[in-house]
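Before I ask anything, let me first share the structure, which is written out below as structure tokens.
Some chains have been omitted; the remaining ones sit where they do in the full complex.
A and B label the chains in the order they appear, each numbered from 1.
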Amino acid sequence: MSVASSEPLQQSLPLGFVRGEPVIDKPEDLYIPPDALELILESFSGPMDLLLYLIRRQKLDIVDLPILPITKQYMTYVDMMKELKLELAADYLVMAAMLAEIKSRMLLPRPAAIEDEELDPRAELVRRLQEYEAIRQGAQHLDALPQIGRDEFVAHAHTDAQEHVQTVLPEVALAELALAFAQALAHAELQHHHQVHREKLSTRARMSRILDLLQSKQRLAFHELFETAEGRQGVVVSFLAILELVKEALIDVVQIDAYSAIHIAVANRTTGAYAEAST
Amino acid sequence: MQKHQLKQVIEALLFVAEQPLTESQLAEQVESQQITKKQIRDVLDELQRDYQERGVQLRKVASGYRFQTRAELGDIISNLWQEKPTKYSQALLETLALIAYRQPITRGDIEEIRGVSVSSQIMKTLQERGWIKVVGQREVPGRPQLYATTPEFLDYFSLQDLAELPDIPEPPSQVKDAGQSTQITAATATETE
């Protein structure tokens, strides 16, 4: 995760602990390498974090914030950061200015009449500190919650079920097909060339069947194309289909001698004279 | 580590590992705990028994142990990945309609009527679906293939023969031939516009 690398690590790196409180003050009598101090100062996630740390360290009451000592200490840290030429976020200076302003307003004598809590110059800062403290707590809660990939892992089993997935083929309704045909003709504005009738369709279907039969056999005896079971109408349809196939030069009708059996065969390409213009 | 916990660990590891795990790999994961291979094998045996009748089972495959779903559940489980049925494009429907109503017909004929080229994909789809087939070639230069519909096409639309295809509303300019339409009883509700 890129955050870890792009954001400075904010975990405190105290010099040590005294009664459970991290010591990150620069003790007067102890030399701290500038590098270490830098790490400490960089570990604050912002001015509110620093301010809250100073208050907590001295067990001060946020609500009755002693603004003078806090401001003084805050400035000491900011000066240290400047001294170490840390890339001091402007936010720290904004806070410094705010503290200075509150301090000066606290020093001004106020008429007793309008002295109430609402007008305490510290009120806004106190509110923000309380809310920030609550949020810090929320952040700790989040960090402590079990996290997927850190504490808990999603369980998976192998399956070959994907092999059972069937390709679902689109459905088509008959009416859709008829509509599509009408649309195709309408688009082409060729309606008058494509008269479709029931009779004609039977003929065209028979044409397909005859061609299909000729796929497997080179030649078919004429009588093979007629089925008596179909009755007179079937004979007519077959005959019309043969005529149409001949007309479209798709088949040849062959008779070797007079009175010999008539055969039909796939049209010889040399004799094919199909006219595209027939439509 | 107690046996109870070892079993939990091995079970959890098998459920989160991307690949099957061998006994050695499992032993490695818990190595700091001084577990023998024998203990691991015992736990695996026990887990196999525990899951005998469950929806997932512990199976040994070539590269190790893994949990996998019961074979007989494949059909039902595959619903998870089942795609929603799609719809055919207008181009495909028109192509199919032209083949149905005007067969036998070449691709060139279809293109001429539709005024656009017919994609090979459409012809392939229709052939794979078993609805159309080549029934011959037209004996003109290039010998274009002639397409027709198949019995499967009729079956799909519950037709006995092509004559049962719905009649198409006739163009306004056409003079209706009363004698030819006497047999038509099916609804001819489709409209061109």
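Heads up, the rule we're going with is that contacts are C-beta pairs under 8 Å (C-beta built on N, C-alpha and C of every residue); 3 or more make two chains touch, one makes a residue touch a chain.
Here the structure is a predicted model, which means the values were calculated and not measured.
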Overall stoichiometry - one representative per chain kind is placed in view: A x1, B x2
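Assume only the chains that are shown with their structure count from here on.
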Parts of chain B lying in touch with chain A, wherever the complex brings them together: 12, 15-16, 20, 56, 66-69, 71, 73-75, 77-78, 80-88, 90, 93-94, 96-98, 100-104, 109, 112-115, 129, 133-140, 143, 146, 148-149, 156-159, 161-163, 165-171, 173-174, 177, 180-181, 183-184, 189-193
Chain B-facing residues of chain A, complex: 153-172, 174-188, 190-192, 194-199, 201-202, 204-205, 207-209, 211-212, 214-215, 248-250, 266-269, 271-272, 274, 276, 279
